[in-house]
Structure formats: C-alpha cells, structure tokens
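One protein chain is absent from this view; the other protein chains keep their places.
As written, the chain order gives the labels A, B, C, D and E, with residue 1 at the start of each chain.
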Amino acid sequence: MVFLTRKEHFNGAHCLYNEMWSEEKNKEVFGKCSNRNFHGHNFDVYVTVKGSPHPDTGFVMNAHILSRIIKKEVVERLDHKNFNLDVPELTGIFPSSENVAIQIWNWVKPHIQGCELHCVKLQETENIYVEYFG
Amino acid sequence: MVFLTRKEHFNGAHCLYNEMWSEEKNKEVFGKCSNRNFHGHNFDVYVTVKGSPHPDTGFVMNAHILSRIIKKEVVERLDHKNFNLDVPELTGIFPSSENVAIQIWNWVKPHIQGCELHCVKLQETENIYVEYFG
Amino acid sequence: MVFLTRKEHFNGAHCLYNEMWSEEKNKEVFGKCSNRNFHGHNFDVYVTVKGSPHPDTGFVMNAHILSRIIKKEVVERLDHKNFNLDVPELTGIFPSSENVAIQIWNWVKPHIQGCELHCVKLQETENIYVEYFG
Amino acid sequence: MVFLTRKEHFNGAHCLYNEMWSEEKNKEVFGKCSNRNFHGHNFDVYVTVKGSPHPDTGFVMNAHILSRIIKKEVVERLDHKNFNLDVPELTGIFPSSENVAIQIWNWVKPHIQGCELHCVKLQETENIYVEYFG
Amino acid sequence: MVFLTRKEHFNGAHCLYNEMWSEEKNKEVFGKCSNRNFHGHNFDVYVTVKGSPHPDTGFVMNAHILSRIIKKEVVERLDHKNFNLDVPELTGIFPSSENVAIQIWNWVKPHIQGCELHCVKLQETENIYVEYFG
Partner (left out) sequence: MVFLTRKEHFNGAHCLYNEMWSEEKNKEVFGKCSNRNFHGHNFDVYVTVKGSPHPDTGFVMNAHILSRIIKKEVVERLDHKNFNLDVPELTGIFPSSENVAIQIWNWVKPHIQGCELHCVKLQETENIYVEYFG
C-alpha cells in the first residue's frame, strides 16, 4: 500500500456569518471573518489516494489524471469564486474550511478508480489547515 | 548601508472590474478576476528599509517597531477587508496589487524614522508579486 | 470527523548535555548540540485537534481560540527562552524536541474543549521534526 | 511513542517508458515523462521513525545518525544519478516515485536500531509526493 | 515604476561535461554533475517586468499574459526535456543555469510589450539560483 498526494491551488472569497445570530454574536464568534463584504484566501488542496503500484506503470494512480480530476471537480467550481454566493453545493451551509473539505471529498470520490480516496487536506492560510478522511 | 526587511501578513478580497467597460471586455482583460462577487488572497507584505546599523543597538531599525508600523498602517486597514468596498484610500482606483503596493508605500513612509524606506513588496499568490521602490 | 491544525512560532535556545557523562561522551553523542554556551532554533509548533464541525459555525474548533491557547500555554512559556534555564517544567529533563513536544501536549491538553487533541508536531529545523499523539 | 522525521535531499533523472508498449501508448499514459532522453527532479526524502525517547538523551533516535544512514543508504545511491541506468536495484522495475520509495524503505530498514521505521515520504515536485509505511 | 514578477515551473535533465577535457578533469570541475547519464531538477523560473501601472487596469502588465508568454516561450521548450539533447538553442553551449537563464531572457524579451523586461531568475535547487538582468 502506497499513498500518493497531489496538490492543486485556487483562490476564493468567503465570509462566516450566521444569519440566526446578532451582529455582535457573529463578531464575537467569527471575529474579522464575519465581515459581510467578504475576505479571501489562496487555498491549497491536497488529495491523497492509496493503493498498490500497478505493475505496468509503477503508479498507484496516474498523477496527471488525479490532477485533472481535482482541476475539473474542485478548482473549476471554487477558483476565483465567492463560496457564499457562487457555489450551489455550499449554499445554506457554512463555508468554513472544514465544510469545504468535506464537500471536496464528495466531489472527488466518485472519480477515483483503481485505488481508494484517503484524505482531503485544505490549507487556508500558512497557519491553518484541515483534513478529512471520509 | 544595510537593508532590513520585515514580513507581515493579511487576507483580503477584491475584484478587478472596469465600470467603463462592457462585461465582455472585463472578462477578456481580467478573466476570472472580474467576478463581481469577489475572490481573495493571503497577501504577504515585505517592507524594506535601509541605513547604517546604530552603534547602540546594531539595528538599522528596530524590527519590532517596523512590525508595529506595518500592522498599524497596513494590516489593520486591509486584513479581512474587501479592497473595493471597505478601504477608502482604494476607492475609485483599481485594487490591483500594483496599486495596493503604492498605497502601502504611502501609508508606511511617514512613519519610518532614522533610516529610509526602500521597497514595498506585495506577494499576491505563490506565483505573483509586485515591488515598488517609491 | 475532521482534523484542524494551527501553527504557531517561537524562538528558543537549548543545549543537550548529560551531566552524568564526560565531556567526550557528550560530544560523541550530541555533537555540536553539546555546546554549553547554547544554540537555538526557530521552532514551529503545529497543534491538531479532531472532531465534528459544529452546525452553528462549521468549525471543529474556533481556530482563533486554538491560536490563543497555544500562544498562552506554549509560546509565552518558550519564546525567547533558554529551555535549560528558564522553563521550570523542563528542568531536570532533556530539552530534546521529543521531550519538549510531550510537554507541549501536557500544557495544551487541559484547554481543548468540545473536541479532542490529536497531535503536537514540533519542527526544530527545516530538516527535523517530531510528532506526539499522546 | 514519539515520531521523529529527518529530511534529506537528492537530484536525479528518470524516464517512464514501458518497453512492452508502443511509443503512442507510452505517450498516452506517461505524457511528457516518457521522453527517452530523460528529465529530472529535486527529490526530498523524509524518513520517519517511532519509539520512546531514551532517558539518557531525550531522543527517539539520534537525528544525526538517522541523517548519516539516509545519506549513506539513499543519497549516495541516487544523487545525481539516472534511475533507469545507474541504479542496479531499480533496473527492470519502473522508477516511479512509488517504486523508488519502496526501495528506499528496503535500503533504510536494516539500519534502524532501537526504534522502528514508520514511513518513507518522497517528494518529487512541489505538487506530488508519495508515502510508504512498509 | 512598479516591478511585477511571475513564477512558472518546469522539470528538466542535463549534464555538465566539457568534451575538450578528460574524464578526470570533468569530474574534478563538475563533480557529480558530470554524470553522462544525466541528472535533473525541478526548476522555478521568475520573470520580472517593470513599468507604470496602466490607468485602465492597474497593471504593469497582465500577469496572465506574462504567464502565457513564459509557458509558450520557456516551459514548452524546456519542460521534461534534456537540455543537452532536446533543445536546439542550447546545443553546443553549456547548459549551466547561468546559460539557460540568458537563453530564457532571449526567448522572452521579444514578447514583452508596453513595459520592460527587467530580470530572469532561475532557481535550480532550494540552495542555488541565478539572475540575469540583460
């Protein structure tokens, strides 16, 4: 069993604001992230698959195909997008990195063949990242 | 003459859209950056000053004071802000990294004492940065 | 179950010297790290917690609160400190990165609420890091 | 149980070409990596061991000894080498990062004493890495 | 005057061997780089242009157009190529990073319009880079 990880990149905007709460409560919980005019990040997404290297190729999975899947299923949906306004699958849920990572898992999983999806890691800033293992 | 550089960090959102142009022209020139719902970045700002090390301290400038100036004059104004909507000094100009770097220079310059402001570098993504030398 | 990691930073000094051993044995085992005048590092500490995203916030844990805990419990105790001389909890044990990581776990653990402490990672140089999972 | 990781570096060249396949099939599967004149990478290898810190040293394993093992068993064999032509142990298997990582595990494992080899991670480019846990 | 830098990436192989010299002299001067079976690197290329931000766009130059030029003129020619065998413009000269950087300047320069090419930086490994200013 070998694990293969591929990184891709996108930029997005979001704001964290709970409509059920007052302005004050939002500010207290989400701090500067509650700015309703949005802020944004350079996100790095790492997708890890696991399996045995195929005898014909030495690959767990072709990294170029994995790249293409991430670009089509994740980057096209999120790059230069506003997660609160532009992404139907994120409408009505909080676009925290945790929830975005779970959604990325759901987008990528059906397209992994011949090996197994292991982890989605989403790096939001140099200092914060989340990981989801399904 | 020694050069001292201090890095600070902020996250912001912007969109690049010229109101004098059609939707099509904006898309052609600015591509995905023209999304009017905004996108964002993790910006790193590097401020460089130059001068002679002071005999009492060995410092061109106290890096903690330089950090405090950048935090007060730049990070407080731009962190978790929407450059198109939340920053008066950027209203009516294009919030391209070039123009933001020039504005940062103008904010920082009056506060540098005992040495000289040399450069403002603004890193927008891992792959793009701009530098302004006044 | 989602994992959230927050990185913080501190600078410290230490020396690795076993008082039960001769100078020669110390030099043989610890090499340059046995210099009794100390040397130091820029340490990065990564604290990982795990849990379910809370429906009100989308957060496993508020990353700002996690940051505040690490700063108060770890950075304040270790930043710009001499691990051999200035840190009571490290007195009498070897301030190897392994032992410092275990101590960081013990400092942080009582303050994690609503989710679970998963890992403390301590990066000593670009080439060396340790991880402790409790 | 603490985990200790040491990173080392080497540069190598390889090409991915299955002699059983046509030129077209190789191009289709391996893309630009099938160039028979070779291409290369700056590889980072991370070796992780696990165990209890030794009471005399605070170390799971002496990181300098771990470094020496990686340099002798891995870097000397692979640095500035052509994996298809210069490395007997890789002859006849595909020098994919997956297979190279497995081979690195086999080279390093007999030399780890007093603790346990846990993981070999091989970073091929900034965007692709593989991990092998034995 | 603002400076804009765009980074792109490619992987290549080369060997440094002076045909006018003996095997011994080559080994003495070029060390492991003289392996005639080639070795390789992950190269990062940074292209810097300088000019005034255009009033319609805020750009010294559109970074996407700069990216496209680098990809077409540099990456297509060098990515996954053997600099000694596959690149006509490098035939008969030494494919040192210095000479490759000069060649990149010559490829890029005719395509920069409306501002001025300032610098080509070529990062060969984490520890070595060259810069050429024309």
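One rule holds in what follows: contacts are C-beta pairs under 8 Å (C-beta built on N, C-alpha and C of every residue); 3 or more make two chains touch, one makes a residue touch a chain.
Small disclaimer: the values here were computed from a predicted structure and weren't measured.
Considering the entire complex, the omitted chain makes contact with B, C, E. When you scan E:Asn37, E:Ser67 or E:Ser96 for touch with the missing chain, the hit is E:Ser96.
Listed by residue number, the positions of chain C touching the unshown chain are 9, 11-14, 31-33, 35, 37-42, 79-82, 85-86, 125-126.
Counting over the whole complex, chain E has residues 16, 18, 20, 29-31, 93-99, 101-102, 126-133 touching the chain that is not drawn. On the side of chain B, the interface with the absent chain consists of residues 1-8, 53, 56-60, 62-64, 67, using the contact rule stated above.
One rule holds for everything that comes next: only the chains that are shown with their structure count from here on.
To fit its Cα atoms onto chain D, chain A must turn through 120 degrees, a value rounded to the nearest 5.
Taking the mean of each chain's C-alpha atoms as its centre, the chain lying closest to the overall protein C-alpha centroid is A.
When chain centres are defined as mean Cα coordinates, D lies farthest from chain B.
The mean-CA centres of chain A and chain C are about 28 angstrom from one another, to the nearest whole unit. Looking at chain A, one finds that residues 31, 126 touch two or more other chains. Of all possible chain pairs, the ones that touch are A-B, A-C, A-D, B-E, C-D, D-E.
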